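Notes follow once the structure below has been shown.
The other protein chains are all here in position, but one chain of the complex has been omitted.
Note that the chains take the letters A and B in the order they are written out, and that residue 1 is the start of every chain.
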Amino acid sequence: MNPGPRSNSSQLEPLLRVSGLGKQYVRRRPFSRANIAVDAFHDVSLTVFPGRTLAVVGESGAGKSSLARCIALLERPTTGTIELAGTNLAALSRKALFSMRREVQLIFQDPSSALNPRLTAGEIIAEPLVIQGEGTNSQRRARALQLMEQVGLDPAWERKRPLELSGGQRQRLAIARALALGPHLLILDEALSNLDAANQTLILKLLTELQAAHALSFLHISHDLRLVSEFADEVAVMYEGRIVESKSTRNLFASPEHSYTRELLASVRSVESILFERSA
Amino acid sequence: MHYFSLQIRGFGRTDVLTQRQKLAWAIVALGAFSGVVLFAGFFAPYDFATQDRDKPFAPPTAIHFVDAGGTFYIRPFVYGPGDSGQGAESSAQGSDQPYPLRWFVPGAPYKIAGVFTSRVHLFGVERPARIFVLGSDGYGRDQLSRFLYGGQISLLAGLIAAILSVSIGILAGGIAGYYGGWIDELLMRGGELFLALPWLYLLFAVRAALPLHLSQWQVFLLLISVMGLIGWARPARLIRGVVLSAKERNFVLAARGFGASDAYLLRRHVLPQTYAVLLTQVTLLVPQYVLAEVTLTFLGLGVGEPMPSWGALLTSLQRYSVLSSYWWMFLPALLLIPLFVVFYAAADALQELHKSVPL
Partner (left out) sequence: MRYLAQRFVHSALLLFAVSIFSFAILQLAPGDFFTPISLNPQISAHTVASLRSQYGLDKPLPVRYEHWLRSVLRGDFGISFAYGTPVAPLLAVRARNTLLLTGTSLLLAWLLAIPFGIWSAAHRGKWSDRAGGIVTSSLLTVPDLVLFLALLLLAVRTGWFPTGGMMSAGFDDLSVAGKVKDLAIHLLLPALGLVLATLPPLVRHVRSAMIEVLEAPFVRAARAHGIPESRVLLRYALPVAANPLITLFGYSIAAMLSASLLVEMVLSWPGVGPLLVDAILAKDVYVVVGAVMLSSLFLVAGNLVADALLFATDPRIRTD
């Protein structure tokens, strides 16, 4: 899924600009004065342009999820700034932050845990609208059905519970919910990792369509380079909580600089090369 | 006593369908029992306070279908005093006359739901005969009627106290689990205090603090409040556990991402996860509190005369003379057993169901 030709990105303002972001977790030891400080990530800077996809790759535990949550406004970073659509989020009051939440949404890795099993599909999708106080009941319902169609779910399933749906369908449901408020930036926190290969392809296709239709930007957190090669315009490599390399996808695969990047690339092998080795 | 909060594997099959059926039967049984108790006035042949000094400690009235002459009657009858006898004997079975058992008889007036007055009773016999299905006590009061009326008091006390405990529990457990920090520490330590005392001793101690001679309703309300206030710690701890895990769930996080307030999260996502635990707790606590009230009244510390709490019915059994000579006085105790069977069956079924429903 190579991204098609786009307008020259340098002419547009970046949608998301992250500068020097860092998050530290402090644990207090009982009966002790010393506190243990753990860095989840440190001095991270990224830029995402409208309608483009930036992938952040690295091992599990490199702090990627933590980064995703900070940018999604689910956690507060310890240092650094996040600028979304030109607004500095750190400077916002709580009330203003409330309305900014419409701009960015997070899709979780495991849709089963991200969806309340007691609610129906329709209720799940409509929930953001309820929380933000938008529309009447019937308007919200109409919007929910519309979104279901957009993500490829049968609107007749409105009353189904998440457990009655397959993994791929649940992730579609999560995507529909994330789109309800019309965000410009979607963060995919390993959102494809729990799906089998067939579903991965289908969901990727959906995401690409949505990106084209709504000029969405994606921040794709992943450890799977193969996926990244299909779906990202730019790639940032994260190693031990820091960004060590950041380039366009083509350049990264062609000429990796950092040793870790090279390690990552080396471990991605095509089916042909595996079979070739085994037959030898 | 159901102190133990560990999950218990049920004996027998644990597939969901059987548990649902078990629960359904339990609910039906409880409903039927509650219905009878609620309309005690109708089902009981007599009022709970009507004394018959001529017939103290009368054994259960024998019901006959065949009279002395050998004639069979479809309508059963009891023997009562004829014109000659004044029932001077302490036995309810007088000498001569057969008195047929009638249905829907007029009798002592009673109130339905405290509003409507009625005089119709399900069954009865004409005076001066008496029908004591379970016998009579030392004052000649019908034990069956007292049992049915007593149910109103004891069951209601148990139910209200259980709801009170669980309500405090959800408040304390919810706040402790959701906000954590010092308030969590404070509440849980406080709960530990309540759990550190054997509950019966604590109940007695608190009862001791209350004035001993109050009006019946005051005692009733005080008892309920005391029981309810003592038992909040275990439900609170269980609910706290559920809240702790629920608030970390990704769907709560997602809702936060839409800008949800704490109140919304609690109401819509976190607290509904506690419903299963709440229901099981109430089902376990009601019999426990009913028993607490019965025990207190039995020992003279509860609801006083003439309110016929089940404990009052059993009080006379403390005297050996009663215990050895009047075996029927033990019957109300035996009648309690099936009630508790149903409660525990319901609680077991709920626990099994709650385990198999994925969270």
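Rule of thumb we're sticking to: a contact is a pair of C-beta atoms (placed from the backbone, for glycine too) under 8 Å apart; a residue touches a chain by one contact, two chains touch by 3 or more.
All figures in this text were calculated on a predicted structure; none of them were measured in a lab.
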{"item": "Touching partners, among the displayed chains, of the absent chain", "value": "B"}
{"item": "Full-complex contact with the absent chain, from B:115, B:209 or B:263", "value": "B:209"}
{"item": "Residue ranges of subunit B at the interface with the undisplayed chain", "value": "1-4, 6-9, 11-12, 192-193, 195-202, 204-212, 287, 291, 294-295, 298-301, 314, 317-318, 320, 323-324, 327, 330, 333-334, 336-337, 340-341, 344"}
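Operating definition for what follows: only the chains that are shown with their structure count from here on.
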{"item": "Centre distance in Å when subunit A and subunit B are each reduced to the mean of their C-alpha atoms", "value": "56"}
{"item": "Sites on subunit A touched by subunit B in the complex", "value": "72-74, 97-98, 101, 105-106, 108, 110, 113-118, 127-128, 131-132, 163, 177, 181"}
{"item": "Residue ranges of subunit B in contact with subunit A within the complex", "value": "249-251, 253-260, 264, 269, 272, 358-359"}
